[in-house]
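Only one protein chain is missing; all other protein chains are in place.
Letters A, B and C mark the chains in the order given here, with residues in each chain numbered from 1 onward.
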């Protein structure tokens, strides 16, 4: 029997496959395609204190082996999440990770405080959303910003605390260390790379918001590199993501140092990607003689 | 008649298509495939003062819509370039851009000084090579580093000076402004994004150097975004690159604000990409009623 | 579950306009007018996202459904290279369709360009209804499925922007003229935004039931990613609804054009 369970500083996952925030809504839609009980966890659409309308469309552009998105944190707000979504998600045996974002440190603390008393399993701080002008972009791009928001949230947060890092920085290890030093239980990375696409026929940016976040296979090498660097720089567990489309990709992240992985964009093309990835990881473990998924984390050979 | 010529602060190009440094050697090999007279310019393989052997192989990995490379600045040194390569290149009516790299500010100055007295058309400072441990990586990742090396080189450099920027930074506009303020005549961007790929069968990084630089179509949205941001932030002309594979891509960069473009990785697959891109740009100009290529620079509509 | 469907028939209808008949019990059995399928136009990375295409008609007996698409870019171009017997990966049926008219009602559809396709399915499924269709095309050569529309309408008015066939100019013109003398029970429209806006506004003004089918770039196609935003009225405010799930068909009065 393979042991696929991972324990991310108190966040127990039955397997390392997590749906990435913003690509999976609150699980309702994909639950029509597969059994959510199969997932290790679900990171829900980024939550703000008040509902947010999001950015003007178009909000997506296709780019080589990837997409740009500029949703802009459209969400029903944390209260609606608690009332309408937690009860639905709790029907499944999967970890609920509340991805949260705010404009101010106070915002983050309020949301974390509110969520600490609810039946969720962990909080993921989105300090790195590139689509929103104020707020979280600012925090995620400096070590001080990350320290400030993480240590403040840490004080009020009674759940395992994951800090999600932006790749749009000079030195990702500095950001990870700032999160660790400020009390994060784990870091997840990468969020999207800031990008842009232009329609040369209309001579206009494709996105209503001009710029957006790049995700999908195109970003994988950058993400793997950052996961590798970060997992060497910090002691807390690392959750890896960015362009995972199949088990081979997921294993690449795990070998680079990730304890668990998130998958997002690939699900737009293949709604079964999470389940298929899990199956593929099991096969790989069997073929390569691994009994526990945790043995695979960082298991690069020299 | 279309006017394709561009003037980059004294560097006169008959058209905006330049071969990107490190992907075109010193032009000899591609000259067997097409007439180098057709190019606006050639940025030669990065030159150091002394010959450099480069990194251990494998030096390339294929990634989704891109490649990682870790050549590590293998080159015959600036003296051999002057003796063996300039005479060859001068046989063609195309601008010679000497791409240079050093470990210290002194190195950069020496090379720039030496080259200033040779028959080249411009110097491109590579302050951003991600494959070399010491030296240029350091300079390119902070505004201070860029200022230091640029202003020192400016003093001794008698040729138009282009500073090539690294995308592996939090704020690319800061880097561009530092270059401008320190006397750069132009900035070129982007160099490669730092990335990594792992072979899950052998459980080893594919590159001998572990990490390498990502280029090719995958990086295009990041590059277009940075060209857009930089061209709004500085007054000096911008040379855009990163993933250009055809005329549509090149036009995207020009609309984003580039005065000229460089093409590299795409030439590995299609050795005629430079010529075909030029032809495609001409067609686009005709279809859209542009007489001068300079009118296309930054010509986004609202 | 897999989304592979076999191509039963392909046909070029006009320059850059192609017809596909696909085998799928799921789609042919469940689809209603206004719904779409989301197609992976190439394996792998050449086109990354799926492309939404409206369902033109279903044949639940033969287990087939039809689509018609215009080549607009890379994805649709690759699609046009496929032949019958080939397999494509196709999710659906997706989205919320049109509200079907009641028996005895009088309806109008106004379609422009590639927007005409979902309207054919609606017309076919509107039984014992008096049906008038207004279809606008850029030029004569782009007129497709004219016979099919004739068969399922009581009256068919075609216009071309350049006057090369039928009425000269925008299709909204004959529709507005028509409204001078007639009052349909329901109006349905799909096509370019300015056209739909004109239709929606006049229907709202005249208090005619009107549904519009909206278009937007999509990610997941099933409602999870919120990229396919459509600005809709909510009291004095607006929200962004999902075209892929809350639409593509919306009540005209909801849309903030």
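The criterion applied here is as follows: contacts are C-beta pairs under 8 Å (C-beta built on N, C-alpha and C of every residue); 3 or more make two chains touch, one makes a residue touch a chain.
Not measured: the values here are computed from a predicted model.
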Please identify which of the visible chains the hidden chain touches across the whole complex. B, C
Among C:25, C:43, C:86 or C:162, which residue is in contact with the omitted chain in the full complex? C:43
For a quick check of understanding: of B:13, B:47 or B:71, which residue touches the chain that isn't displayed? B:71
Pick out the residues on chain C that sit against the missing chain. 42-46
In the whole complex, what residues of chain B lie against the chain that is missing from view? 22-25, 28-30, 32-33, 45, 53-67, 69, 71, 74, 206, 216-217, 265, 267-269, 271-272
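Following the convention adopted for this analysis, only the chains that are shown with their structure count from here on.
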Sort the other chains by how far their Cα centres are from that of chain C and give me the top one. B
Here the gap between chain A and chain C, centre to centre from mean Cα coordinates and rounded to Å, is 36
Quick one: report the Å distance separating chain B from chain C, using the average Cα coordinate of each chain. 47
Chain A and chain B, separation of their C-alpha mean positions in angstrom: 34
Touching two or more other chains in chain B are residues 64-65
What positions in chain C touch 2 or more of the other chains? 45
